[in-house]
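With one protein chain held back, the other chains of the complex are shown just where they sit.
Letters are used for the chains, namely A and B, taken in the order the chains are written, and counting of residues starts over at 1 for each.
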Amino acid sequence: MRYSLASLLANALTGNKNWKPVWREPEPKRSYDVIIVGGGGHGLATAHYLAKEHGITNVAVIDKSYLGSGNVGRNTTIVRSNYLLPGNEPFYEWSLKLWEGLEQDLNYNAMVSQRGVLNVFHSDAQRDSFVRRGNAMRFHGADAELLDNDQVRALVPFVDLDNARFPIRGGLYQPRGGTVRHDAVVWGYARSADQRGVDVIQNCAATGFRVEKGRIVGIETEKGFIGAKKVALSVAGSSSRVGEMVGLRLPIESHVLQAFVTEGIKPLLDTVITFGAGHFYCSQSDKGGLVFGGDIDGYNTYAQRGNLPVVEDVAEGGMALIPAIGRLRILRSWGGLLDMSMDGSPIIDRTDIDGLYFNGGWCYGGFKATPAAGWCFAHLIATGQPHPYAAAYRFDRFASGRVIDEKGMGAQPNLH
Amino acid sequence: MSQINRLMKRGLVDRDKSISFRFDGQRLEGHPGDTLASALLANGIRLVGRSFKYHRPRGVLTAGSEEPNALVELRTGAHREPNTRATTIELYEGLDAASQNRWPSLKYDLLSVNQLVSPIFGAGFYYKTFMWPASFWEKLYEPTIRRAAGLGYPSKQPDPDTYEKANAFCDVIVIGAGAAGLSAALSAARAGARVILCDEDFVLGGRLLAERGEIDGKPTQEWAAAAAAELESFPDCRILRRTTVFGVYDGGVYAAVERVGDHLRKPAPYTPRQRLWRIVAKQSVVCAGAFERPIVFGDNDRPGVMLASAVRTYVNRFGVTPGRAVVVFADNDAALSTAKDLSDSGVEVRAIVDPRPDASPTAGQAATAIGAEYVSGIVDSVSGAHGIKSVRIKDTQGRMTLFNCDLLAVSGGWNPAINLTTHLGGKPVWDEARSCLVPGALAPGMRVAGAAAGRFSLDACLASGETAGGESARDCGFSPAAPSRSAPAQDDERVTPVWHVQSRGGKAFVDLQNDVTVSDVKLAAREGFRVPDHLKRYTTLGMATDQGKTSNLNGAALLAEVTGRYLGSVGSTTFRPPYTPVAIGALAGHHRGKEFRPKRLPPSHRWAEENGAEFVEVGAWMRALMFPKSGETAQETVDREVANTRNNVGVCDVSTLGKIDVQGPDAGTLLDRVYINGFSKLPVGKARYGLMLREDGFAMDDGTTARLADDHFYMTTTTANAVRVSQHLEFCQQVLWPELDVQTVSQTEQWAQYAVAGPQSRKVIEALLDSGQDISNEAFPYMACGTFTVCGGTPARLFRLSFSGELAYEIGVPARFGDALIRAIMDDGAEHGIGPYGTEALGVMRIEKGHAAGPELNGQTTAHDLGLGRMMSRKKDFIGRFMGEREALNEASRATLIGLKPLDPKMRVSAGAHLVPRHAKADAANDQGYVTSQAYSPELESFIGLAMLSDGPARYGEVVRVCDPLRNYETLAEVCSPHFVDPEGERLRV
Partner (left out) sequence: MRITCPYCGARGLEEFTYRGDATVTRPSSIDARATEAWVDYVYLRDNPAGLHKEFWQHSAGCRAWLEVARDTTTHEIVAVELAAKER
């Protein structure tokens, strides 16, 4: 069923009784050409692009819980392509381009809102490194602007520019950045993949992998064995746990990132803003809540929750940047499990097992990467070759030293 | 009397005193002890707000923090707090509140037309439209939606109040001071345990304040007051009223917010508005009570529909009747006391409506006793948009009866407040007998008692609280008395739940605040959103400011019904902190504005202030940026400071550099292993530059390390990495090589250190030194170090080091002499033309000398990139050697440190610009490097820059384009050695 204002009106007149399920609930077939493990944004996007771009539709996406139960439903919904390094910037810029056409591609309103992303800076040294990054973006064809304090003030009048412990000296602004309604991304990709013939199977955890003579032949699941010519892992947050089933030892630690939303309020913040002197970033959702976060808790965890020191640190950053939010209340907090990789950048690559592909290590950049990760992972699965935009996201970069370390923090995941 | 619904007696309000307040500009009166909600009801005001989506008129539903409807903007101007629950606002003189989410007025709200077209506005409608044309989303659709969404208006001004944080430690924390909580606290405190008792309310007692039972022969209100008084008498029992425990964290950490000044017109002098408590408790007893749940029926949101227990609270605690003619609609016998309490207060109860198929005889008897009609049936419809006027009741035979009434008291049973028991991952368990979720596995040290555990009767609350409190004390090593009470059998608490009834009325709301209706839940299920989490995300059920406290389970029950599943297997969404919404200001405490982070001040700070320095934030430090003289531009100041240092002598506080003492017989060995170059053979009395790598082979930090004795080295690090390097050394020493006999300790704060630089610097230092100490070039050559005394016996360390490139010394004294030393240096240097210089001039001179600093040591560069590849020893193991030798870290094509001289000396070499070949296009394919640092060199009378350029050292003489499209700037520059000034270092050795 195609979504449109007309279909909305027509269904309203018939009491909304004729809407069809957004996806089927199929039982798994005995085998597939491709099984994607992980029904999150990346897995479902991969299925969508496999079907749409490569004509591969004998595909199953399996998830241990409900669709979108992982990080795609636990992030702060920001999209941007303001990266420094040549290994990253073309990929994220392609992702942003895919976001720009996503809703028409999927016939699903994911509320892609290009309200701009502003990174403020507080010192000459920070400005210089932001300028380097902004110029890298411009070199790759992305948009970037350097704002002075008057321009920052015009954009976000309630920000504490002058009275601060670390006065703001300007900002790097990407107008095309913004936010996307995260759940809608899941549902839109799932609906599209389903309509193209992909089986989307919920509550079906992978419990093991069957490998014969160095080649994957299928997976064991809660619903029995399912054969597959190719298996694609898309389980960021649990990559090591799933990888362990098939003997993969990864350059990844699992960490938790907390996020917060306030009670709904009338419009306050019309852009995404990040603080440069502490850990705080914030946007306002269409429903009116301020959605914000900060630093990861910083220790290995699979518990999907964090602790109080980081909650306080984030609130402190928020009050330092926007002292007008003091009386607004945090309504909910939550935690998402991150694959923190050793250089802060992701992996989209083959593994040593024939037919087994890996997508993970997204740190806190996974949501904005969703379309391009799906696009490039589908390309790798379909053609066996890395997509040029993801060519740097290889496992072997760690051994060789060609790491993609945006922050220059080295092999210490909790510092990225 | 204006308070038309104030009862003549009952309640804990002080009728002798009046408080005046305003609601939507109307002046009203209440009494001390009131909440805003009770005062509004006392004044006969039923319409208090509008709903989120359909802008439906709404009244007060509850008497507590679970309130979904009665949200107001409290206070005005910068103090305005949107979305504040009228049911939890303690009335104070001058209170000013306004209704929200309505325009132009609460009574006539234009957006209430939304409900007329509600079939279009069903669950998730926005995912299906607003897609064409794409650009209209940001321009038209989204701004329209945003203006309509949200609830109250934020002030948009800095929060004028203050906040603070406090820590507390105890044996047992008791959360909630109702029957169970008071019992628990009493038994723990009597056993001698250190107890903290927290309650969100301003009076202890919980439901005891709202009911008319008796405990030990005393009315419950009196018993609660006596219990509170006894608890106050224990020196180790802290009672925190107006304090909500909002989060449970690992290791027995409980986070709470105390509303210190919210019940006052403004906080008392020197007190915060709110205080964040971090409470560390060995044991906890959660006695958070329960939430009564509504029954879902058509138009169940009309003002005048109220939870039955809330009605009792208003009658018994506040002496207010929310209505004058009442119908009670309940699926449990407990709610019958609402009818009785109203009747006893002279309020007419017209009917008791019982929807249970197995209606109990008790209900009929209760009705008869108060002269009300008893109907076994359901509410079929409700009339009265701004406040109910009548309800139509349908009995089991289908007969309709109309009751005129202005209050419909509803009860669908109770949900334990299990929220805190799930914060650490505990999964709630479905209790079929009591039809509610009860706590599952509990966090270490946690117990749950009373209604929060699903034990709803008063006796069970008292007994389970007493037991839990005693056991908690016992687990902390105390010997509690044997329990005095025993809990009644649980069978008495069996209920037959009625989640929703099929009625003819209008919209039937499951989530009142977010306007999620029965048809929305059905639509979501039809479209495949069949787990509670999908339902929540698709319909927004349970995502409003009340976090679904009155709606989640009703939603799950409806979902179970629609999808034909057993409610117990449907599952639930996860409760996460905070329990009730918490102000961001409270979590931030005083960390805002200039107090966001502590300031570190170097020893010369006061002196620098006196001398007109401009300061700059360098990490946590405030450093002198420059010392301007009147009439100078910034550039002139820096040029003067540089020239004076190069021509005469300058002084700069370098105390912020990390300083680490390394002592022990194996000190040299440790340094050999952390630096790429050798230190164990460094002679005593000498210093050496060193570079450290991370274990992945990239550069971590650099600095000089001096050998003061055979077993004593003194290391300096960059200001930025002082902490990190210190931790790194401790890791190496404690974990990697514990067999080495060496200790390290940070001394950054212990030593004041000044760079005295320039051709005249030796004379200045000589003047400082006590007589008989020789620092001639022969006795104390370049890179020498030693201990001396200055200014009449003050111990000092002297290093002949130079960052500026001139003859220079760094002199250190214990930090307490730092202020005196800078003054002495200035005095002794006056005749040699000494002038202070700040970090800006320091930066210019280091760029002129080509010394790498923060912009070059950016964590992405290697020893090779910094031009120091040959320093890497091949004779020893050191941190980062193996990985640092990898080909990828050493290939010529890597961007490597070079200097840049613009062809036109007046053109800046823009820091952050990228470099491309002279005739190539400025794009990613031609990107060969970037400018790290730039400065104007007074000596060269030209702008200069340091940059990282692919194959840089092989390209001296080549002209490259310096491209800064971000600033729309471009220039041409010649690649050169980064050592612009005195490349051979001759000035250092004179």
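FYI, a contact is a pair of C-beta atoms (placed from the backbone, for glycine too) under 8 Å apart; a residue touches a chain by one contact, two chains touch by 3 or more.
These numbers were taken from a predicted model, which means no experiment stands behind them.
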Inset, instruction - With the full complex in mind, choose from B:738, B:795 or B:905 the residue touching the hidden chain. - result: B:738
Legend entry - Of A:254, A:274, A:345 or A:370, the one touching the omitted chain in the full complex: A:254
Legend entry - Residue among B:94, B:346, B:425 or B:665 touching the omitted chain: B:425
Inset, instruction - Using the touch rule from the top, list residues of subunit A that touch the missing partner. - result: 238, 240-241, 244, 249-254, 298-303, 307-309, 342, 398-399, 411-414
Legend entry - Contact footprint on subunit B, counting only the chain that is left out: 249-253, 278, 280, 424-425, 444, 695-696, 727, 730-731, 734-736, 738-739, 741, 877, 881-883
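Methods note: only the chains that are shown with their structure count from here on.
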Legend entry - Length of the line joining the C-alpha centres of subunit A and subunit B, rounded to whole Å: 23
Inset, instruction - Would you tell me which residues of subunit B are touching subunit A in their complex? - result: 52, 79-83, 117, 119-120, 122, 125-132, 134, 137-138, 142-143, 145-147, 149-159, 161, 163, 165, 247, 249-250, 253, 255, 276, 278, 423-425, 519, 523, 526-529, 531, 533-534, 537-538, 540, 543-545, 547, 576-578, 581-585, 587-589, 591-597, 599, 616-618, 694-698, 700, 854-855, 858-860, 883, 886-889, 910-914, 922-924, 927, 930-933, 963-967
Legend entry - Touching residues (chain side subunit A, partner subunit B) in the complex: 3-5, 7-9, 12-13, 15-17, 19-23, 25, 66-69, 73, 86, 89-90, 100-101, 103-104, 107-115, 122-123, 125, 127-136, 138-141, 144-146, 157-158, 160, 163-167, 181, 183-184, 187-188, 262-268, 277-278, 284, 286-288, 303-305, 307-308, 311-312, 314-316, 318-320, 323-334, 400-403, 405, 407-411
